[in-house]
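A single protein chain has been omitted from the complex, and every remaining protein chain is retained in its original position.
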Amino acid sequence: MRLEPADALDRVKGALGERVTDARLNHGQVDLTVELDKYVEVVRILRDDIALGCRFFTFLSAIDRSTYKYDDDDQRETGSAGSQNKKGGIEVLVHLYSPDKIWHVNLHVPLDFDAPVCPSITGVFRGAEWHEREAAEMFGIHFTDHPNLTTLYLSEDFEGHPMLKSFKLPARSYVKDWPGAKDPDEAAAAGGR
Amino acid sequence: MADTPKVLEPELQNLQDSSAFANEVSEGRLVTEQMLLNVGPQHPATHGVFRLLATIDGERIVRAEPVVGYMHRGYEKLVEQRDYRQITNLISRMDWLSGINNELPLALALEELMEIEVPERAQYLRVALAEMNRILNHLMFFQSFAAELGAITPTFYAFREREDIQYAMETVTGGRMHFGFFRPGGLKEDVPKGFVDMALASVRKVIKRLPDYEDLLTGNEIFKQRTINIGTLDREVAYSYGVSGPIGRGSSIDMDVRRDEPYLVYDQFDFEVCTGSHGDCFDRFWVLLHEIIESAKIVEQALAGLPPGPIMGKVPRVVEAPKGEVYIRTENPLGELGFYLVSDGGRRPYRIKIRTPSYSNVSALPFVLENTLVADMIAILGSFFFVLGDVDR
Amino acid sequence: MALDVDQRLEKARRPGFGVGLLKGMAVLLKHLFKRNDVIQYPEVKQDLSPRTRGVIALKEENCTVCMLCARECPDWCIYIDSHKETLPPKREGGRPRKRNVLDRFAIDYALCMYCGICVEVCPYDALFWSREFEYAEYDIRQLTHEKEKLSDWMSTVLPPIELEDGADIPGLPTKAISAASASPTVEATAASPANVTSSAAEARPEQAQTAPREASAATTSARPAETAPDAPTGPAPETAKEASGLAEEVKEQQMDAAAEPAAEPEVKRDTQGTVQAEGSQAEVEAKAESETPSAPESTAVTQTPPAMAPVPDQAPAATPTPTRPVPKLEDLEAPEDAYGRVLDEQTKAGSSPQVAEARAKVARVKAEREVTRAKAAASQDATPAPEPSGAPEATEPQPEQGPVAPTEEERGAGSAGPQEQTGAGSAGPQEQTGAGSAGPQEQKGTKGPND
Partner (left out) sequence: MIEISLTAWQILVVKLLIILTVVPVGALVGGYVLHKEMAHMQHRLGPMYAGGWHGWAQTLADGIKFAYKEDIIPASADKRVFSLAPAVIFVPVLLLYLVIPIDRNLIVEDLDVGLFFLLAIGSVGSIGVLMAGWSSANKYALIGALRSAGQLIAYELPIVLSAAAVAMLAGTLSLVGIVEAQDWPFILWPPGLGLALFLLFLVGAMAEMSLPPFDMPVAESELITGPFTEYTGMRFIFGFFFAETAHMIVFAAIGTTLFLGGYKPIVPWGPLDVIPGVLWFFVKTSFMVFLLLWIRFSFPRLREDQLQKFAWKFLIPLSLVLILVTGAWILYGP
């Protein structure tokens, strides 16, 4: 009943073939990197393939890797094919889970950082609606053919996309000084808190 | 009598030609004027500030649209600005009914990344505290559901049991709701003398009094009338919405992280995962009520087999997760709570995606609420056991 | 499994024809005649646990204005003002010493989230949790309580609770130490200032904050949870009685530790005033290498106890044999000389005066520690030499190192005093505390609760 991660990886490779650009194991969970055009197709296969059976939609979110400190030996390409910087782009992250054969899959979909556009998977998983709305307002990703892509948390007149690394949290130091910065030669170390 | 008060008129006007209205006519059933009922953000039935825009036709809800975000505190952004020690105390506020269960996945994720060995005593204590917290949470929803159905008495019985468990947990952690007790690698400190007896006593008292609850609600004909076959959530729909926890199990999703992927020492305890088969309010409630028994079982086993030893693993002075990503999920009282932790080796997480149970569960509400009555809406809201702080994060 | 659950469910779902209604009414009737256990709050008060996070009390004389609490506070709700004042040098050739004086210590309880981080990180046990909770105000601005009010709450702080059976009682390791010779303790604790210095190089408070924790045996013994997992603790206490006995012993040591800093530095300086050596060279080098960023990680992971739970005394208890050869007494460097030398080095190296001073202090303390080790090794019994001569000196109320600690390094240095005292001291220093001034004595009373 329970599917070992290694077997799961093999099955995924078998079922998806060259649709995925990168498939690996990460802490006992299958880690896939998918190009934009294959994305929805891959999700559908993952759900419908009996051998895989990832019917449980865990979550959909995005990661802004623009300020991520990469090692040089990190081969993983997180930027989209279009953008120049292979690393440090923005990516959509979908996590699916198979309740029958117990295994997880993390789906990384690199997007173009400057104009992030991604097809919606509400056709595959209805539950993705809210998640995509949240990702849209937080990361500025536009999900095409989403039923109603309105803001979920933020007010309509909210400026900017908070979860982007470029969106600096209005530090409390605007409101008041950092109480820890009293010591003269420690004031420097106080920055950024 | 008086003519139509001013406020009603405009909505009545623009609802005349709303699409749903047209559909009703085309279906040829008796159609009266529809009315837009704004439930919340301040409403007795929505624990927290939760808004529901319900278009009602008489007492029948044509469609309902939840509006969340009144409590959005931006946890996922906030944790990027805090170091791990502060995050522990921060996320304990996320779902204020199950504080210690919120701290668990963060500790687990850090231990996974930093490859910390957690001593067994700490694991047992973690299990015991987490399950006691689960009982607290379930008792809370037991009473709130009853109160929403109009039965006032169970509230006070449930709070009476809660008090004992809360007191036991307070002697350990120093807090009643926000515990801040789990640390990457173990616990903050060891439990005080007499805690085991206190906890066992409080838990057994709950078990002893559960029959009263059954008599008060589960066996009550009126209660059955209000809940059976009300707000049915289909299994596949629940899957696609990612509905988990008691609600998911209510609609026969036999899924429990504690059993499927045992994360602490859960694999050493014997407990059963209750599942309902109809997916209606009654099953959800029944599952919730019986999980109290199972949790109590686990607490008894964990405290009985509490091994001696340290409660803190080998942890470097500064909690700095090495580079890497990991998704850790635990069984929160309300469902699957998952942390997708992306670390770039700093003292602060690079990104944490918090997958909260209530969020996914509530997102399935519009589907369930269609074509129900206003009174049923309350029952369904109550039976979905969501915490707004968990939805809005 | 799931099947019989379903059976129960089906049974529960069956219609009941009014029997359930009567049952429910019966439950209510039953409770009507039960006597209930409601606590009439203002008259009767629930007995809250000593760990209850009610309000944060300040032990003002312990605060060294290290700003750690203010920096770690997630809500920035702790306001500390201080000024430096310069004291004349203790003796000729000495350097005028700076010390911080606490002007303001305020906690805004309207902002405080009661997470207790400040209490956890406080290296000198100046902050405690009190279970007092009745301090509501009519105006939110009045919720910012100054140090006077916070000090008043100190009287409501309870001593820590006894631990459940099977818990690691920190009394044991310390006991082992008191039995063992003094040198291993010194050895183990010698590591901490190194880390502190290095961490200071990276301007990271977190790393520093643990070192002083190791410093006072009072701290470690009073917070039991902080026992290293790999601690070689002797037999875990079977009965509560034994545990409490241990607690008693711990109390003793707390007392000593509390009393000791008052005496310690001058003691060293007077007793082994005129000696010089190369042993301290090793010290300086060790410090130097530990300043390289790689050092803290290695030291931290390999040899030092966990972050939240450093109990240094236990590592030595595991291996009571000193790893380094004990240097001879006569070829040791005088602490003051080490102080001056390192100070010059640092100033030449171009580090800021505070840092230089701090590292100089570290060097001095290490030199002193070397001296103590040498003496301890020389004398046959475990009783360390400083005690007798320490007694008269102990009349100075304030620890010399404590207040002089705005930066991490100095905290490390300040920690040295109690540190080696727990090792060397716990065997004999009863008369020492007896001779100790009032300051240390009353410290002992409130030393316990640091949770």
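Letters A, B and C mark the chains in the order given here, with residues in each chain numbered from 1 onward.
The definition used in the following text is that a contact is a pair of C-beta atoms (placed from the backbone, for glycine too) under 8 Å apart; a residue touches a chain by one contact, two chains touch by 3 or more.
All values reported here derive from a predicted model rather than from experimental measurement.
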Displayed chains contacted by the hidden chain, counting the whole assembly: B, C
Sole residue of C:Arg14, C:Lys34 or C:His83 that reaches the chain not shown, by the stated touch rule: C:Lys34
Touching residues on subunit B - with respect to the absent chain: 1-3, 5-8, 35, 37-38, 43-45, 59, 146-153, 155-157, 160, 216-217, 220, 222-223, 225-226, 373-378
Residues from subunit C at the interface with the omitted partner, ascending: 21, 24-25, 27-29, 31-32, 34, 36, 38, 40
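As a convention for this text, only the chains that are shown with their structure count from here on.
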Maximum centroid distance from subunit A, chain identifier (CA atoms): C
Maximum inter-chain contact count - chain pair: B-C
Chain occupying the most central position, where position means C-alpha average: B
Between subunit A and subunit C, centroid-to-centroid distance (C-alpha), Å: 43
Centroid spacing, where centroids are CA-atom means, of subunit A and subunit B in whole angstrom: 24
Chain centre separation in whole Å, for subunit C relative to subunit B (CA means): 39
Per-residue multi-chain contacts in subunit B, two or more chains: 254
Multi-partner residues of subunit C (at least 2 other chains): 72
Of all residues in subunit B, those that touch subunit C in their complex: 82-83, 85-86, 89-90, 93, 117, 119, 121, 153, 157, 167, 170-175, 178, 180, 183, 185-196, 212, 214-224, 228, 254, 272-278, 282-283, 286, 290, 306-319, 347
In the complex, subunit C residues that touch subunit B: 1-2, 5-6, 8-9, 12-13, 15-21, 23-24, 26-28, 30-31, 46, 48-49, 51-53, 72, 74, 113-117, 120, 129, 161-168, 195, 199, 204, 206-207, 210, 223-231, 236, 240, 243, 296-297, 300-301, 304-310, 451
Footprint of subunit A on subunit B - complex, ascending: 68-69, 72, 74, 76-78, 80-81, 112, 236-237, 239-244, 253-255, 260-261, 323-327, 329, 336, 338, 340, 342, 344-345, 350-351, 353, 355, 359-360, 363-364, 367, 392
